[in-house]
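Let me give you the structure first, and then I'll get to my questions.
Yeah, one chain of the complex is gone here, protein chain that is, but the others are all in their spots.
First chain written, first letter: the chains are A and B, and each begins at residue 1.
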Amino acid sequence: MDILLSDSDVRSLWLTARLAGTVTIILLLVGTPIAWWLARTRARWKGAIGAVVALPLVLPPSVLGFYLLLAMGPSGPVGKVTQVLGLGLLPFTFWGLVVASAFYSLPFMVQPLQTAFEAIGERPLEVAATLRASPLDAFFTVAVPLALPGFLTASILTFTHTVGEFGVVLMIGGNLPGVTRVASVQIYDHVQALEYAEAHRLAAVMLIFSFLVLLALYAWRPNLKKAS
Amino acid sequence: MENIQACFRLNLPSFRLDVDLDVPARGVTAFFGPSGSGKTTLLRCTAGLERAPEGRLTVAGEVWQDAHHWIPTHKRPLGYVFQEASLFPHITVLGNLRYGRRRISDAARVSVDQAIELLGIGHLLERRPERLSGGERQRVAIARALAVNPRLLLMDEPLAALDLKRKQEILPYLERLHAELEIPVFYVSHSPDEVGRLADHLVVMEAGRVLASGPLAETLARLDLPIRLGEDAGAILDATVGTVDKPWHLMRLDFSGGSLWARDSGLPIGHRVRVRVLARDVSLADQLGHSSIQNVLDGRVDAISEDEHPGLALVRLQVGEAMFLARLTKRAASSLGLKVGKKLWVQVKSVALLQ
Partner (left out) sequence: MRVFRLLFLVCWPWFATFANAEKVTIAAAADLKFAMDEIVSAFKSTNPGADVGVVYGSSGNFYTQLKQGAPYDLFFSADIAYPRDLVNSGLAASEVKPYAFGRIVLWSASLDASRMTLESLTDPKITRIAIANPKHAPYGQRAEEALRSAGLWEKIEPKLVYGENIAQTAQFVQTGNAQVGIIALSLAVSPELASKGGYWLVPENLHQPLEQGYVITKRAENNALARRFADYIAGKDARAIMIKYGFVLPGEIAGS
């Protein structure tokens, strides 16, 4: 790798992996209850919440990046809170990117999970209740194992989508090596600086990675259907 | 005597449930009625899977629901068998059996081993549910419900999803359960055959209401119920094998009021059996002559009512303490001069052994 890629390229790849991994873990924790609620509620505002979750699918990254930059800035609501908490300001930081990417990738976590939870239906949970399992107990011992393929799909999609993120990072990242300069931005910089050879090498790494992940996902899903 | 008192009022957009029941907390109580009559909803309310806004439920002196209390399903000491086995697909048969077992603390009347033995599923324990037949799955589901040591077992048409052969495979296990365990059972069914074989107590439901509730034989013999089971109208008798006539391959079944001859099924003398005598197999005569019918009993007309066809009448007869139903044409009834209190010979053409 080192022969092909410069240190800063490797650093950007490592940062990308760290960002995507962190976002995936955080969204597993945040997205699962949202997906669970969306899959089971009969509340009237379910539609509204579902639409908000899906917004990043259609919103241009520039819109999200613009609002996040304002919100997380020193006079924005989020910025005021983070300053009061002593966390400083989020733009141009790794955790700022994590927050932005979490918003941006939220539907990629929530929607597959919601579909998986909906496919389980009420019955297994009712059965668990008649077998003395509390709702939380039933969630972890029945719903989660039954939705495991959904969890895997959601995690892979979230990870890869975060890896592929560019617009939002560009708008709030500040391009700091090792902190916010992820691989997609690094490639953009190479292109801007007319370093086409470097851009090609890093782009090829991204291309191969994305293809292999998706190949694994698509090769694995038909098997899953056969098994069930 | 400890009873189960259930009173539920539930208004759904498409359906209303309004019941007030008091049934014994022992034996099998069958809930019988057409689909949409509220049997399953009543069972779900009892389990706490459905919450009736107005409701009161007391099981053997313990309040599960009233105006101030609501015990959630997972804290109710019940077992539930759904129409489809609904086994957890991600764990083995044994895992399914242990799932509920692990979550109870009190000493159990039924151990997992006992449940396995009772339902004959010892050879299936390591298998995944997807590799079981429909009948095997339902047996595992029943064993799983028993293994949580229920104080009330709720069964929602556990055989409805199975074909006749599988039903025959499971019914003996249900009868064993009935005979060997002391657990009260609510059994929802729309099959007269299952009800006749298993029930001690019968609750007849229609359109969300209870039409009748009482001991099985008594309730089945009631003539005022709009549901008369059609072709299956008939009486149920509990009897014992009195003697066996080996040369003719017959056995005599004694009941409180007389005895009936039936084909010898190889049962030992003294064995308790349940038989059904269909109304269409009973004829009446005011004097005895030679006849192919061997079973002739001394009876008295207890009630007469309209049958489903305008040309037919349904007659209830008292034979000793037992009740029989007879279906005959109104012309025949008229020529016999039938009226309540009249003494007659009750001729029984065929007896069906239920167990």
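Everything below uses one rule, namely that a contact is a pair of C-beta atoms (placed from the backbone, for glycine too) under 8 Å apart; a residue touches a chain by one contact, two chains touch by 3 or more.
If you're wondering where the values come from, they're calculated on a predicted model, not measured in any experiment.
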For the chain not depicted, the shown chains it touches: A
From A:V30, A:V191 or A:V213, residue that would touch the chain that is not displayed: A:V191
Identified contact with the non-displayed chain, of A:G31, A:P61, A:P91 or A:P107: A:P91
Footprint left on chain A by the chain that the document does not show: 69-70, 72-75, 88-89, 91-92, 170-172, 174-176, 189, 191-194
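The rule is short, and it goes like this: only the chains that are shown with their structure count from here on.
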Of all residues in chain B, those that touch chain A in their complex: 47-49, 72-75, 78-80, 82, 84, 86, 88-91, 99-100, 103-104, 144-145, 148, 154
Chain B partner contacts - residues on chain A that touch it in the complex: 123-124, 126-135, 137-138, 141-142, 145-146, 148, 228
